[in-house]
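Notes follow the structure.
A protein chain is absent from this complex, but the other protein chains hold their places.
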């Protein structure tokens, strides 16, 4: 048995069991027999195991340097360190889709285990089977990584050097796919809800999955930003390039949906819109995959994306038309009734969702705009960071304001007691902005600081007032605090909100007060810049199995030695700069080795980027993930909540 | 997430700003990077001339530094590149003609979705009134509903 054969076998089994699962849920639906759902669940497990075998086979080929299959022959090299070999699986098209398929089968299986509803389970599970079948069929028939190579080479070119430059590249795609694929579960439940005409409960049933996926999307976006920061050598974390935008759009739509889902749960409103939102959010994940693999946006020097472009476009359209066609029936049947005051929690939740949807609209239009202009006028335009940064300032302010106000206001209508909180928040906003301006910050940064304090006061009030109330009722602050343990989910949400406000602050400062300089220094020379003394002590070279590196030893006064380097990979004629960063709570000092004296090693050219508060961006990412985990952590209380007739497992 | 950009650049033979003839690259002031940030790197995707390490951007940054030293204004420098590369080189699309559409995107989005939301909320509240058969909910009823909600709230939070 070779890895190639094992992989093919695994893929075939996965496709077979996916089809079997699909057939069983159709049987369950047509015959109204829940036993077939049980069969389908087993098929889901077997399909997952089949994909896992294929995944394992590809890892086997990579780790044992087996070049007899297409994927390794094209993307692998024996010189890679072990962790790079392992991560090479998702460094190129075929493998990344295989990883996607693996995660999709895993989600299908796990989501199937948690499906309880007699009516919706077959459709929801069927939708998931259909989605996973799409990916598996692609991997098996269109972009099969296990295609045998007639004359296996002794060694291959290896993966893109940029992907080997940092360990985060081994983690980031997995986080991203866990997020992308996770959105398929709420989507599947929404389809089931529309088909079975049970319009209300799907939202609460899939909320856990939604927030789970949201947490991974968030983590993935921050991880990608951190990777850019650590690897790309220009001291930034977000460049608004189409590939980044492709990951941001699903996040924005999922965030909007998280909030409108609360409105539906609480007030049975917005039901038809939620179907549209979840369809769009899931479609956006496929749209992102399409953009990154079709070469449609990269027009000048097109990147060969293989045959999957049209296939993913077709899949995208199928998702959208299915969703909207079903929605057509829903919107005539679901007649929401209820009045919403703007000045209430649901009013602001809807406004917040509106802001996120508008953000998504801006990103989509901005990303596709060059293509649109070219289609209609033949002109070429660029839409990039300066554009998005400007438009996201007002949108970000709206988000920050609503984020603080929403949770403070009660459902349905404002109470007098909240007015005190609002007054305190207003004072904080004015004070924060004023102090910022007095310190000489720009208006935009000051306003962000003001809104940060605005959020802080809101959160403080949200945390303190229930404690005070409980303490009044139960007697003693400690029991009050103790009772809070039961609202862990709520506090998880507050933590996420706090982290978002912190992110906004970090973005405002790091974007506004960045210093970027380049200078050539002799070895031993010192450079006074940005309040520090930078001294180049030495220039040396290091040889590793997969690369050759030139390293400068640079001292930044008060922060110790930094080692910016240039890495030379066998597969690339040009070196890749690997920056060195001194992280501090205030400013980051970021050094890039731009060039060095190749003859006598007498000078180096350094680029220095000094950016404030970047560290807080990564800190807020950790807080967001923690907050999400707090929301998701199963609470013992919720397990007993009964549901409609159960499908016995 | 610059995978594509770099793959493209590799295919197209990217020359890093490594010394030509072992001459050190020029010293660059923060202002150079400020201007370069607004221009795109012609050979790469999704990177500005400030970010890219491609050879052509190295020369662009050097020319910006030279023009600044000659006392040229930022607008003049940017125009210099627009003359050679068209407005495609600008990361901000022009605020006129078709370009205006994308600048107004937030307003278009807000109008489109805001109007939809407004229409939805109006219908929903009209329906509620029709269902309850009342022109408006009385204060008393609201108070009762609120009390009920309050109970729900606490029951959710207590053991």
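Each chain gets a letter, A and B, in the order it is written, and its residues are counted from 1.
Rule of thumb we're sticking to: a contact is a pair of C-beta atoms (placed from the backbone, for glycine too) under 8 Å apart; a residue touches a chain by one contact, two chains touch by 3 or more.
Throughout what follows, contacts and distances are computed from a predicted model.
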{"item": "Name under which UniProt lists the unshown chain, selected from \"FAD-dependent oxidoreductase\", \"Peptide/nickel transport system permease protein\", \"TlpA family protein disulfide reductase\" or \"DNA polymerase Y family protein\"", "value": "\"TlpA family protein disulfide reductase\""}
{"item": "Residue in contact with the excluded chain [from A:30, A:142, A:325 or A:559]", "value": "A:325"}
{"item": "Residues from chain A at the interface with the omitted partner, ascending", "value": "276, 290, 294-302, 309-310, 313, 316-317, 320-321, 324-325, 327-328, 331, 368, 371-372, 374-375, 380, 573-574"}
{"item": "Sites on chain B contacted by the missing partner chain, in the whole complex", "value": "12-15, 20-21, 23, 42-43, 54-56, 59-60, 62-63, 81-86"}
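Here is the rule we go by: only the chains that are shown with their structure count from here on.
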{"item": "Centre distance in Å when chain A and chain B are each reduced to the mean of their C-alpha atoms", "value": "17"}
{"item": "Complex contacts: residues of chain A adjacent to chain B", "value": "160, 162-163, 224, 227-228, 232-234, 236, 239-244, 247, 269-270, 273, 292, 295, 297-298, 300-303, 335-340, 350, 354, 357-358, 361-362, 365-366, 369, 373, 376-377, 379-387, 390-391, 394-395, 411-413, 466, 483, 486-487, 515-520, 572-575, 577, 594-599, 603, 605, 607, 637"}
{"item": "Footprint of chain A on chain B - complex, ascending", "value": "1-8, 10-19, 22, 24-30, 32-34, 37-38, 40, 43, 45-48, 50-53, 61, 86-94, 98-99, 101-103, 105-106, 108-110, 112-114, 117, 120-121, 123-125, 127-131, 137, 142, 145-146, 149, 157-159"}
